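One structure is given here, and the rest of the page talks about it.
With one protein chain removed, the remaining protein chains of the complex are shown where they sit.
Chain IDs A and B follow the sequence of writing; residue 1 opens each chain.
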Amino acid sequence: MKQFITIDDFEDVNFAIKETLNLKNNYLNNKKYYKNTNRTLGMIFFNPSLRTRLSTQKAAHNIGLKTMIMNFSNEAWALEFENGTKMSGLRSEHIKEAAAVISEYCDMLAIRAFASLNNKEKDESEVVIKSFLKYSKIPIINMESATAHPLQALADAITIIENKSKKRPKVLLTWAPHPKALPQAVPNSFVKIMKHMDVELSITQPKEFELNPIITKDIKLYHNQSEAFKDVDFVYAKNWSSYKNYGHISKGNDDWIINKEKMNLTNDAKFMHCLPIRRNIVASDEVLDNKNSLVIKQAENRIYSAQYVIEKLLKNE
Amino acid sequence: MKQFITIDDFEDVNFAIKETLNLKNNYLNNKKYYKNTNRTLGMIFFNPSLRTRLSTQKAAHNIGLKTMIMNFSNEAWALEFENGTKMSGLRSEHIKEAAAVISEYCDMLAIRAFASLNNKEKDESEVVIKSFLKYSKIPIINMESATAHPLQALADAITIIENKSKKRPKVLLTWAPHPKALPQAVPNSFVKIMKHMDVELSITQPKEFELNPIITKDIKLYHNQSEAFKDVDFVYAKNWSSYKNYGHISKGNDDWIINKEKMNLTNDAKFMHCLPIRRNIVASDEVLDNKNSLVIKQAENRIYSAQYVIEKLLKNE
Partner (left out) sequence: MKQFITIDDFEDVNFAIKETLNLKNNYLNNKKYYKNTNRTLGMIFFNPSLRTRLSTQKAAHNIGLKTMIMNFSNEAWALEFENGTKMSGLRSEHIKEAAAVISEYCDMLAIRAFASLNNKEKDESEVVIKSFLKYSKIPIINMESATAHPLQALADAITIIENKSKKRPKVLLTWAPHPKALPQAVPNSFVKIMKHMDVELSITQPKEFELNPIITKDIKLYHNQSEAFKDVDFVYAKNWSSYKNYGHISKGNDDWIINKEKMNLTNDAKFMHCLPIRRNIVASDEVLDNKNSLVIKQAENRIYSAQYVIEKLLKNE
């Protein structure tokens, strides 16, 4: 593996999931080896981060890698991503140079750059992460880009395997309300990885919130949330803004909140969310504080998903 | 010890002081041991920091602990501390989740969250640090909360012991002028630790600046600063805003500045302050640049107070 931009970078997704679960039981095994290789992981952030920042650092510590962390928005120079422009404005460094020089200082680079949500074409072209990929000489790791959050998806996948009680569980991805426009990166990657797994996946969302139809192809979609909840084993809640009417949020879907009544329709389902979560907007306190909530376990598993990916890239396997 | 929120968390304050002085002479002794335990100290800041940030990192380095540092105000998500609210505003993550996920990535968490100074009840309830304490699974260290700064107090205590020239020195805590409203955390913790020590403590402040009477109970208070300075061995200067008229600062006390004339009333007293200090407002250049100033030694001792507390928590002693 030479890069980790989407789940599709795994040659064999189920093998990756299995290996991540194995690593979790032996996560300090390779510490000594990598420590002696003097390798450095660069981590750059164009957006806020709590879980991703700390879990990726922790993963690096676990294998003896150094980290160098930068908040690009206020610590470095504003980056230009367009080619051929006369750089006379606010952006004082071009991605060509930035990516090339970081490649001289780091052995691997992890990047967080959210969707703008105002330019679908630009977001879908993944201009930030793809530009780093193009102009870097080192492996790139996606810590959430405009359209994908594969480290989260891998953590979610192993959380489901650790917590399922039947061979082929029913997994429901449900849209939930939110006061701000959010990206589709998390649901996109979640759907992608679920498609590889032995689960029965369905999605429910209000009519205007269908995800990218290419990604949800062949998946059962419900517009009736209560119907969708019936008998499922895992409820994965997440808000996202409109894909069709790109970045738009419509008011009036507050009743899509995940609450106890809806969870009662399920097969005693486990509740999942990538966090951060707005309590009593996305899901009620009752749901989040219930023993069936897996949200903290998902967060814990972010360590192992990051560590698996870092090790795989270090080994260039 | 399971947490370090106030001086009262030490079972035996004088034992802690003695042990910190011992550690100072052997501060690299345990490096190797902890290094091999792959432990991580999280440090989160809601406010600026120089001494606390660097001395706590240095303490961690001294014992081979990894650190992960975050400025919560601009690097992470705005936190909600209220329970049961509908999180529809600017705060996108609840302390319940934040504290729980940090517990998955760190073995110990140090927090700086100053007093708001506009809501006495809320500040006294120590909502930030107490919430982390409630929802974390790991030991919490106070790097200055709304009402306490115990790492500073421990450093101050050992500085006094190292510099006293009589068994039971006279120690004066004196209020000093300042253009901005400052918290009572430092004087509160200083008074608390002094009460345990073999010193004769007194406090002087303008009438409206009495500290919390529960904390200053049984301590001699002076409203006449010059009288208070007479024959003391240590002068600890600090500004704080009004406790009674909470957070209020009154103009017209500029003559409370600590200057050479006042220091001349003392028994050749040592001068102390926790820093940062506004020169020629809180104390004159003459006082700060005098050989009797201990302010840099206090800062140095912050390393050992932090290291003692971290080691104690690691050992769960």
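Keep this in mind: a contact is a pair of C-beta atoms (placed from the backbone, for glycine too) under 8 Å apart; a residue touches a chain by one contact, two chains touch by 3 or more.
Remember, it's a predicted structure, so these values are computed and weren't measured experimentally.
Student: One chain is left out of this view; which of B:M87, B:M108, B:L211 or B:A299 touches it in the full complex?
Tutor: Once the missing chain is taken into account, the touching residue is B:A299.
Student: Touching the left-out chain: which of A:T85, A:S125, A:S226 or A:N245?
Tutor: From the options A:T85, A:S125, A:S226 or A:N245, the contact with the absent chain belongs to A:T85.
Student: Which is it among A:N25, A:N74 or A:N224 that touches the chain not included here?
Tutor: Of the listed residues, the one touching the omitted chain is A:N74.
Student: Touching the missing chain, which residues of subunit A?
Tutor: 38, 40, 42, 66, 68, 70, 74-77, 80, 83-89, 92-94, 96-98, 100-102, 104-106
Student: Pick out the residues on subunit B that sit against the missing chain.
Tutor: That gives, for subunit B, the contact residues 28, 31, 45, 48-51, 53-55, 57-58, 61-62, 71, 74, 179-180, 275-281, 285, 288-289, 295-296, 299-300, 303.
By definition in this document, only the chains that are shown with their structure count from here on.
Student: Using the average of all C-alpha atoms in each chain as its centre, how far is it in Å between subunit A and subunit B?
Tutor: Subunit A and subunit B have C-alpha centres separated by 39 Å.
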